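The complex appears here minus one protein chain, its other protein chains still in place.
Should a chain be cited, it is by its letter among A and B, assigned in written order, with residues numbered from 1 in that chain.
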Amino acid sequence: MLLANHPLPGKTIPGDTASRLSIRAAEDTARFSLRIDPAAVQAAGTAFGTPLPTRIGGMTATGGRSALQLGPDEWMLTAPVAESDGIADAFAALQEPHSLVDVGHREVGILVEGEAAALALRSAIAFDVEAMAVGSGCRTLFDKAQIVLVREDENRFRIVVWRSFADHVWGLLQAVSREIALGI
Amino acid sequence: MLLIRCPYCEAERPEVEFTYAGEAHIARPADPSALSDDEWRDFLFIRTNPRGRHFERWRHMHGCGRFFNAVRDTVTDKFAMTYKAGEPRPSDEEIALAGSATSVGEARP
Partner (left out) sequence: MSNFRIAGKGRVNRSRQVRFTFDGVDYTGYEGDTLASALLANGVHLVGRSFKYHRPRGILSAGSEEPNALVGTDRGNGRFEPNTRATVLEVFEGLKTESQNRWPSLTRDIGAVNDALYMLFSAGFYYKTFMWPKSFWDKVYEPVIRNAAGLGKAPTAPDPDVYASRFAHCDVLVVGGGAAGLAAALEAGRSGASVILCDEQSEIGGSLLSEPAAEINGQLAWDWLEDANAALAGMPNVTVLPRTTAIGYYHQNFIGLCQRLTDHLRIVPEGAPRERMWKVRAKQVVLAQGAIEKPLVFAGNDRPGVMLAGAARTYLNRYGVKVGNRVVVVTSHDSAWHAAFDLAKAGVEVAAIVDVRGTVPTQLAAAADALRIRTLIGWTVTGTRGRLRVSSVRVNPVGAGGKVGSAETIACDALLMSGGWTPSIHLFSHTQGSLTWNEDGQMFLPGRGKEDCCLAGAGKGRFGLKAAFEDGAAAGAAAAADAGFGVEPPAYHVEGELSFTGVTGRELPTDRDLGHAKAFVDFQNDVMAKDIRLAVREGFKSIEHIKRYTTTGMATDQGKTSNINGLAVASDALKRPIPAVGLTTFRPPYTPTSFGTFAGYNKGALFEVTRKTPIDGWAEENGAVFEPVSLWRRARYFPQGGEDMHAAVARECKAVRSSLGIFDASTLGKIEIVGPDAAEFMNRMYTNAWTKLAPGRCRYGLLLGEDGFIRDDGVIGRLAHDRFHVTTTTGGAARVLNMMEDYLQTEWPDLKVWLTSTTEQWSVIALNGPNARKLIEPFVEGIDLSDGAFPHMAMATGKICGVPTRLFRVSFTGELGFEINVPARYGRAVWEKLFEAGQRFGITPYGTETMHVLRAEKGYIIVGQDTDGTLTPDDAGLSWAIGKTKPDFVGKRSLSRPDMLAADRKQLVGLLTADPKTVLEEGAQIVLDPNQPVPMEMVGHVTSSYWSAELGRSIALAAIQGGRSLQGRTVHVPMPDKVHSATITGMVFVDPENTRLSA
């Protein structure tokens, strides 16, 4: 296999001395955009092996697979890289009309962790990040880049961003983490 | 920056997530070839451009991705209500009802 080439220049931004913030590129995952009539969500969940959430912003996860509902008929499915073909095959057998598109290479993940994680994100996200429920996600803008933001834990967020926008997001996070390290 | 309620996400989201998409309730004719040149011109270009209440389309572009409709006052910029694409134009009563739920109290000088 050829070498994969990651768009982020470095893989981590070191946290400040108090370790209130650490930022790193996430591991690659298998990722699909699933579009299907919400009436068929159960059949889709069966194909995926994990029931799908039924509310925009909702997330479900089991056994390393997760599903995030981004729109009324849109879900982002993620799984370990090795399971990609299996998921594609399972959906190929699904009778309900749908669209499953592999977007595993389209985006990259960035993990923003630590006490100051929400503060760091507030530098460039207009909605109330602090009020975001743990275990939810949504599409939004980070400065001028469209991202999917997932709150995985109180102090852990995942940004999923199209790879050509990743540099911009990363550069801005670097500037922000400098501010936070300086306590300014 | 305005806050706009997306009727699909059922949440108020910041304006930057949205894009404007022109006047609402202008359906594409089922058979354009049946229209006269003048009728087709009107469909293409003629818009109401009111001062005050405006029925318009927005898209939750950087959110759920859905187009939806809104009633907005072009003078105050205030949204009276938003509703899903394909739903009929709301009546005055419905707009008044929705508006009163979100109206701002007077200042307390």
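Here are a few things to note about the model shown:
Rule of thumb we're sticking to: a residue touches a chain if its C-beta (ideal position, glycine included) is under 8 Å from a C-beta of that chain, and two chains touch if they have at least 3 such contacts.
Remember, it's a predicted structure, so these values are computed and weren't measured experimentally.
Screening A:I87, A:A126 or A:L149 against the full complex identifies A:A126 as the residue touching the chain left out. One chain is missing from the display, and on chain A it is touched by residues 1-7, 28, 33, 35, 37, 73, 97-107, 119, 122-131, 143-145, 162-165, 167-168, 171-172, 175-176, 178-179, 182, 184. Listed by residue number, the positions of chain B touching the unshown chain are 1-3, 19, 21, 27-28, 31-33, 35, 37, 40-41, 44, 57, 59, 61, 65-67, 76-78, 85-86, 104-109.
As a convention for this text, only the chains that are shown with their structure count from here on.
With centres taken as mean Cα positions, chain B sits 31 Å from chain A. Touching chain A in their complex are the following residues of chain B: 1, 8-11, 13-14, 16-17, 62-66. Those residues of chain A that touch chain B in the complex are listed here as 56-57, 70-72, 74, 126-127, 138-141, 146.
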